[in-house]
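Handing you a structure now.
With one protein chain removed, the remaining protein chains of the complex are shown where they sit.
Up next is subunit A:
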Amino acid sequence: MEKEAGPDGAAMRLDDPWYEAPGGGRGEPDGAVALADRGRIRSGERQGPSAAEIYLEVQSSPAFREVRRRYRRFVVPAAAAFLLWYLAYVVAATTAHDLMARPVAGALNVAMLAGLGQFLTTFLLTWAYARHARLHRDRAALELRWETQEMTRGAGR
């Protein structure tokens, strides 16, 4: 994170499109909406790809598709699993009273175990997601970020 602080500072200094007088295009890669429009208008009168074309190009690049695939391959099954597990828990708590009240050990019953299990799976999934993102996604995403910003920086001028 510290490593990103420097270049980030550069991105942060960019002007706020909210304050920008209309038409005062300074095509820096901020202000999503304004930028895409400006890029498109300008692409007719000057050389080089517009910002919209750059984003389309990055989107279809193998490097980006790999980052997206890694993100989705983790998040979609994980989100489906924890939502189903939570819904099953809520439905069981409201309908399957006898199952939930079955004693396991001492005062512990199935309901208590399931509730603590929800806490445990939440912590575990949090840890797994953070690890997956750190090992399989962060580096590639950061490289793409600088590349894209370099390309769009050229587009506006």
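One rule holds for everything that comes next: a contact is a pair of C-beta atoms (placed from the backbone, for glycine too) under 8 Å apart; a residue touches a chain by one contact, two chains touch by 3 or more; residues count from 1.
Methods note: contacts and distances are computed from a predicted model.
Asker: Name the absent chain by its UniProt protein name; which of "Response regulator", "Osmoprotectant transport system permease protein", "Branched-chain amino acid ABC transporter substrate-binding protein" or "Cation acetate symporter" is it?
Answerer: The correct option from "Response regulator", "Osmoprotectant transport system permease protein", "Branched-chain amino acid ABC transporter substrate-binding protein" or "Cation acetate symporter" is "Cation acetate symporter", the UniProt name of the unshown chain.
Asker: If the hidden chain were put back, which residues of subunit A would touch it?
Answerer: With respect to the unshown chain, the touching residues of subunit A are 1, 4-5, 8, 11-12, 14, 16, 18-19, 22, 29-30, 32-33, 35-36, 40, 51-53, 55-56, 58-59, 64, 67-68, 71, 75, 78-79, 82-83, 86-87, 89-91, 93-95, 97, 100-101, 103, 106-109, 111-112, 115, 118-119, 122-123, 125-126, 129-130, 133, 138, 141-142, 144-145, 148-149, 152.
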